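Sharing a structure here in structure tokens format.
Note that one protein chain of the assembly has been removed; the remaining protein chains are unaltered in position.
And then subunit A:
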Amino acid sequence: MLPTPHVSCDYDKVYEPSEDSFLLLDALEKDRAFLTQFLGSQGVNLVCEVGCGSGIVTTFMMQNNIPSKYSIYVPTDVNPWALESTVGTVQRNECGQRFFSPVRTNLVHSIREQEIDLLVFNPPYVPAETVPAVPQDWELDPTKVASEQRPDDWLDLALLGGDDGMVVTWQLLNNLDSFLSAKGVAYILFCARNKPLDVVKHMQEQGWQSELVEHRKAGWEVLSIYRFHR
């Protein structure tokens, strides 16, 4: 079993690694050989973790050459504290020789189309009335000062996924063709209330290979990770 990265960040502002994060690590570890074979050993792979949070998953991939040692890691998050934490986690775990360059954006909206070879997403999957708006900070709205923000707003954003907890995940799944490269593959985490079997059926109808990689009962939640590719 591969070691889990050391993580230490301000969990008032950034999602603390939990069962879902660890399940994602296990899924990626389990699929190491698949990824090497699927993505090929020839080129260089662009790896994008969407919503990198504490940085545990991106750091794990960097430490263990997932999907290969010729990878470019460009994780994204909307939360500025998450990006700061990800930088800290990467530094703390000595993966300095990997190419790493985080980007603040919503999902992958600023990454050029059809470039991502490996996409990993632990979405805000908790069913809720709405998906919270991105808190406006001083960078986007200079009239607001940092002290007016509630740190909880950022945690809500990491958790709450609207109807069925699927609103944000659908934004990604519905555009997967434009996000992934031709040989690209996406790993996405679901909880049972997301109705993953319905999601998988819909994706299969759209021609996506959709396979269960890992699943686990975590407290009162059942978590699963599916991979999607053409």
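Details
Definition applied: contacts are C-beta pairs under 8 Å (C-beta built on N, C-alpha and C of every residue); 3 or more make two chains touch, one makes a residue touch a chain; residues count from 1.
The working rule: contacts and distances are computed from a predicted model.
Missing chain, UniProt protein name: "Multifunctional methyltransferase subunit trm112", from among "Multifunctional methyltransferase subunit trm112", "CYRIA/CYRIB Rac1 binding domain-containing protein", "37S ribosomal protein S9, mitochondrial" or "TRAPP complex protein TRS85".
When you scan A:L46, A:I66, A:L119 or A:L176 for touch with the missing chain, the hit is A:L46.
Only one of A:E29, A:E115 or A:E221 touches the absent chain when the whole complex is considered: A:E115.
The chain not shown here touches subunit A at positions 42-44, 46, 70, 72, 74, 78, 80, 83-84, 87, 96-97, 99, 101-106, 109-113, 115, 133-134, 136, 139-141.
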